[in-house]
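Note that this complex is displayed minus one protein chain, with the remaining chains in position.
Then we have chain A:
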Amino acid sequence: MCARNSLYTNPKPCKHLADYKLRHGFNGYDSLQNCLKITPNGRARVDKHNTKIPRCNFCNGSQGRLYICLICSAISCSSHILLHTQSEKGHEVAVDMERSELYCCLCRDQVYDPDFDKVVVSKQVKDLPGGSKSNGFEGGCDGSSKRKRLDSGIGLDLKKSKLLITMRDRRAKSCYPLGLRGLNNLGSTCFMNSVLQALLHAPPLRNYFLSDRHNSFQCRKKSGEKVCLLCDIDALYSAMFSGDRTPYSPAQFLYSWWQHSSNLASYEEQDAHEFFISVLDVIHEKESKMLNSRKDDGYCQCIAHRAFSGLLRSDVTCISCGFTSTTYDPCVDISLNLDTSILSPSDVANKPIKPDEKTGVSTLSGCLNLFTGAEKLGSDQKLHCQNCQELRDSSKQLSIRRLPLVLCLHIKRVEHSLVRKMSRKINQYLQFPFSLDMTPYLSSSITRNRFGNRIFAFEYENSDSCAEYEIFSVIAHSGMLESGHYVTYLRLKNQWYKCDDAWVSEVDEGIVRASQCYMLFYVQKPLFYKANEDTRCVRISPRRDPFSSTAGCSSNAK
């Protein structure tokens, strides 16, 4: 369901292209390769004579689209390209000089050939400064050789956790999924409750703690510490999955967390995302101590990183020569700016958008495109180019080198005005999908796009991790900047639930779609489907046998 056998559909060549190749093979391509000039931004143009302006053989014009014939190198403009085909028999395939794309004069359409693309890409690799070592080609870089350790140990625990769940199920009051339970607000702690609800149902974490991977007894023996946040999280899981449906008060957890993060320990309005980062930090710290490893390179084995850690790639390209330098940074989430550029003037004034206005909706893919788009750095941010050996204007582009198991997307909804020295919340609605394909934002896709989306097997494209995700939790914020309220929507067995502190209710998926999302939690598709078949609810039958299920209650997720 997830793995794609090939990234491209290899388009069938038209009759004329096929004919050309039969008769001329690679001759035309090879001689054209010498005429290719690669611009610093990676594009390939056909430029035969460095000094002369190419002109159409028929009208001597140099404007519009120019095509060069693959057989005789005659240049024609788009108006006269047919004339060339008519005057010279068999000269049917040409190349768009501006974009180096094959053009069939008889079909009057752009056509594609992997062999041609290969020729172009080879020239790009050869000519761009840095060659195959940089420019996004990860020949023998970090990730290609190491196989991604896909939830090693997490998957194995499913059997045990399944058993634990069915055993606890005996006390379930209703046929609702286990783990569904309200959290009491301890005094402005809805920021904490909302994140906890999402974490409780993140499949890797849930499986980890429910299968007793953090054993409190052994923990206390080893470390001798009285307070351990992981033990408290473990206790939280036990309580939430116990089958008891009265709201739980995560007081012990709050106490532990405040002891670890004393700078955030205060009774006041706080930010859910900040709390999320803080919890992961604490889990990492504690587990690192126990595992005796202090790796911050993204391959850390603590449960927080195993679930949430991904790798971001940053490419900085010199605008003058095209040299690209690449750095990698691990991350546990992605913070996105809203793609507000599509806002019409009326939106800026924060007036409600008319329901029939199709344009002007911010979308998650828009935000992700913004995130992975090439950004020209200002002239005040010139960077030193290794190739030019001086400060140059540059452009920067982010992409995702390695996706995490659980993808947390944080929507930045605060806007600062330096002029007025004030901050305010952006209430702009953001459309987000339930199924998310992250392929276009991968480093491999971004690199390929930079080189014109040529049909070429870039080396590290065979990643065994899945780029398709399903959403399982949404944290929504309502209200103003300094005072508002968080709720969490959970998707369990294809039913959405709203967790509003102690109140848990069933909601229609439309409510979730229409909500003002602040944090989105996606999990890789295989894990999502596995998780949703595990939490099988068991209805207590009239015969009081908790293990027999009634029809309709034990159906698998779609």
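The rule we apply is simple: a contact is a pair of C-beta atoms (placed from the backbone, for glycine too) under 8 Å apart; a residue touches a chain by one contact, two chains touch by 3 or more; residues count from 1.
Going forward, contacts and distances are computed from a predicted model.
Per its UniProt entry, the chain excluded from the display bears the name "SAGA-associated factor 11", taken from "Regulator of G protein signaling 9b", "Exosome component 7", "Alkyl transferase" or "SAGA-associated factor 11".
Summary of contacts with the chain left out: across A:Asp30, A:Glu88, A:Asp115 or A:Glu375, the touching residue is A:Glu375.
Residue A:Asn184 is the one among A:Ser73, A:Asn184 or A:Ser238 that touches the chain not shown.
Among the residues A:Arg99, A:Lys382 or A:Lys530, only A:Arg99 touches the chain that is left out of the figure. Annotation: of A:Glu88, A:Asp115, A:Glu390 or A:Glu509, A:Glu509 touches the absent chain (contact as defined above). Remark: the omitted chain is touched by one listed residue; of A:Gln110, A:Asn215 or A:Asn494 this is A:Gln110. Annotation for chain A: contacts to the undisplayed chain at residues 7-9, 11, 63-65, 96, 98-99, 101, 109-110, 112, 173-174, 176, 182, 184-191, 245-247, 249, 251-252, 254-255, 258-259, 261-274, 277-278, 281, 312, 314, 329-332, 335, 337-338, 340-341, 350, 352, 355, 358, 361, 363, 365, 371, 375, 377-378, 381, 396, 398, 412-418, 422-425, 427, 429, 431-435, 437, 452-453, 455, 477-486, 497-498, 500-507, 509-516, 518.
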